[in-house]
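Shown here: the complex without one of its protein chains, the others still in place.
Naming follows writing order (A and B), and every chain is counted from residue 1.
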Amino acid sequence: MRAPVGVWATEAEQRPRATDGRAPDVFSRDGHVPMRQFEDGEDVDFAIVGTGCGGGVLAAKLAEAGLSVVAFDAGPFWRPLADFASDEREQDKVYWLDERLSDGDDPIELGSNNSGRCVGGSTVHFQMVALRFRPEWFAARSRLGYAVDWPVDWRTMWRYYAEVEDALKISGPVSYPWGPDRGRYPYRAHEVNAAGLVLARGAEALGVPWAATPLATVSAPRGKSPPCVYRGFCKIGCSTNAKQSVLVTYIPRALAAGAEIRDLAMVGRIESAGDGRVTGVHYHRDGQWRFQRARNVVVSGYSIETPRLLLNSATDRFPDGLANGSGTVGRYLMVHSNHAVWARFEEEIRWYKGPPSMAVCEHWNYVDDHPTKDFDGGYAFMSQGPLPVDFAKALVSNTGTFGTALRNRMAEYNHMAGLKIVGETMPQAENRVTLDEETDALGLRRARVTFSYADNDKRLFRHSLGFMKRMIEAAGGFDAYETSSTAHLMGGCRMGHSPEDSVTDADGRTWDVPNLWICDGSLMPTAGGVNPSMTILANAARIADRMKALAARGELAARHA
Amino acid sequence: MSEGRLVQRRVAGRGPVRSMNSRVTGRSHAAASAARWDTAIGSVGAALIVGLVTAVVAGRAMRRPIDRLPADRAALKVRDGAAILGASVLADSAMEHLRGGFYNPAMFAAPVTAAAVLSASVAEPDPRERTFAHGAHAAGAAVGATGLAFHLYDVGRRPGGASWQNFFYAAPIGAPGALLLAGLFGLASERIVAIEHLERHPRERLRIARLLAACSGLALLFESAEVALLHFRGAFHDPAMWLPVTVPPAAGLALLHHAARPSLHRDRLARLLTGTTGILGVVGTGFHVYGVGRHMGGWRNWRQNVLAGPPTPAPSSFWGLALIGLASLDLLAAEGLPR
Partner (left out) sequence: MSETFLAPYPDYDVLAKWDTPSWNEQTREVMAHRLREVPGRRFFDEEEWAVLVAVCERVVPQPERAEPVPIAPWIDAALFEGRGTGTHFATLPSGPEAWRRGLESIDREARARHGCGFAALDATRRDDILEAVDAGDVDAAIWRDLPARTFFRHLLLEQIVALYYVHPDAQSEIGFGGPASPRGYVRLGPDRLDEWEAPAAAKRP
């Protein structure tokens, strides 16, 4: 049994909670909701590995269509109201803290930066920024001349964005300044905090549009979710349930529709039969390895665990890992460059209040021809509100400041504001997930993540730093300094048009194994210059509908087809 | 092993254990500073209650117990409506301006004037102009109008300018309007009392009655617009939120229609809708109290939720406006209505 990360509600980290025909009621402090359960030997329609943006949506929509679903998550099943403290260290318990090797010219930080480990996945700690891709990015190669095209049309995605925005009751501005019409957000935008007004002032001074950020935290009551109280701890887990994470939206729907969620269940291997089809998953729960039979297996473990599981499931028939005939499993891994400019202000900003990014500027996502634009792709940037530890870590890791100077710099916390990009990086085959020789506590080979920026990526973030410095100074900031980091993960098992250079087709079905599917951020062929969660959710909602259609036509193995 | 224990003891000695016991388990420090904050909000609340009670007592003392003529009775009803409006504005502006931290001393003008209007409206109607009530009502109207201008300025000076975002979250445009209305209707009540002196000018009496009906109708439309804006901000998350943006404007239109062409049939319709509007004003207060409790921490977290939740004093302004509308109907009826 692994040692608990937190000191509170440690039993959730040590013993499965979704057992005995019931699962935790996430809207209560200690209650339960009934849960249908399946026998390991029962051939369920879908075994889904992961319960975040991909698996959570899929579990709900497939179960609602009457299909039998068991969804596995390696992490705990939290009840945020009772389990989440206002404490940065305690809340490390929502992250994937198992060591992964980080390699390459620009090795990325994992853990709290981009990897969740609990039911609901990374949406439990995401900062709720709910943006859509620019339509042209779905055809980046043919419309904009870089990277590759998605195998999906933007208008289809537009419909699914609307669906998931409604499911998460996104609170967004009445009119959004960029891109084609997107209808009205279900809830109104939040009041923009002082940190966001810095971006607004700067944008108006520089003559570019800005907007209140569309956020996945409600600005008015929704069912059992109270409106956001602007406590500012969003990044370490919302303790009020105002945040519309998958944990409090799709997971309750999935349970109500008859899906089973297995928490603290680490899937270590997908079993495949002689005919090349998969037959189920081996998972570790409650101290022992078990095997769940399934007609279809969906891998929704995000950009590192998904390729890791496929690679760890190699057999004689598939020596390079499952679904890896093209050799692209683990490849084309992308991050977002997360460079930032920070500055001091005369007034007190107190950026700890409210969600961290309440104002956004997508200007450089929608400008193609500009004399200074010397890069492909785009970037959005947002106002910032890091908690003290987060801010201190960025400060010391970028500047090396220590001693009394460090304490004095940190004492300016309430006078600071920042602008930070979500910068597109190019898909590169050599940025990838492979298996390390070293194994984890369960004997599974660890992931090795290799990442290096392309020249284009570097031009992009240099451009952003120059622009944001001008903007923050135009807003009244002084003593500006820069930091670099990365955020989010995309790609690693991309979908595509052909089995030669992608892992799955447009439906997330692997080219090589007809009943093995992928549904998460690893499918993304390009990264775009916006936070990926809404795109992953929308793509999952679309894939769920495709699966339902295929099942109805008998083109997918399911009992209820 | 002994080494480890040594270290442990050393660490424990340096650690915050001792200070913890005094700072955390001893609650005096926490209680003291909590009390300091409570004093701040508590004193505003207490001032509010004292202001309300004083205003009502002072105003009532100025009313003469006499037999009422229909116009007098209508005038009193108008004043009751204006008083309720004034009370609503007093509480609402005090809360909203507390939320704004009273960063501009001019923000005190709203609750102070609203208290004066409330007090004046409770007093006996008096057609003379050199009375406290007249001055207070006039001041209410003036401060309301100024507030309106100031709130518009506040919207304009923020990043985003005249945008939904600022109409939602900058100084609310509609709120000073309620003070303006309370003052204006207070002044109107003085004119209505003067109707007695217009016995020989029935056309003038009818004109005043129709004007009052039209004004109360417009006021209801105006208030409904503000409610619509704020309930839109709340995404109409509860179906009941549609009620105050449908019934009061319907009542407003019915009043306007009746004012334009008075008839018995239109009187009945306007009476029904306006009466319902008044009831909504009271029921709405209950909804808002419930709404505050739905916010995180409920009423235990009242210091945040009273300010951040739905404004509890706001819905009662419909009650006040409805009373004024009903008074205008009474006045019109007293003039005799065609079928």
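By our rule, a residue touches a chain if its C-beta (ideal position, glycine included) is under 8 Å from a C-beta of that chain, and two chains touch if they have at least 3 such contacts.
What you are looking at is a predicted structure, and each value in this text was computed from that prediction instead of being measured.
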{"item": "Which residue of A:L131, A:A147 or A:L197 touches the chain not shown here", "value": "A:L197"}
{"item": "Chain not shown: contacting residue from A:E109, A:E163, A:E271 or A:D320", "value": "A:E109"}
{"item": "Of A:T51, A:S239 or A:S357, the residue in touch with the unshown chain", "value": "A:S239"}
{"item": "Touch list for chain A against the chain that is not drawn", "value": "3, 5-9, 82-90, 92, 95-104, 107-113, 115, 191-194, 197, 228-233, 239-240, 345, 347-350, 352-354, 387-389, 392-393, 395-397, 400, 402-408, 410-414, 448"}
{"item": "Chain B residues that touch the omitted chain in the full complex", "value": "3-5, 7-8, 11-12, 14-20, 23-24, 27, 29-34, 37, 40-41, 99-101, 103, 296-297, 300-301, 303-304, 307-308"}
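Everything below uses one rule, namely that only the chains that are shown with their structure count from here on.
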{"item": "For chain A paired with chain B, centre-to-centre distance based on mean C-alpha positions, whole Å", "value": "45"}
{"item": "Chain A residues touching chain B - in the complex, by the definition given at the top", "value": "169, 173-175, 186-189, 191-192, 197, 200-201, 203-204, 210, 212, 219-222, 226-227, 229, 240, 242"}
{"item": "Chain A-touching residues of chain B, taken from the complex the two chains share", "value": "158-160, 164-165, 168-169, 232-235, 237-238, 291, 294-297, 301, 304, 308"}
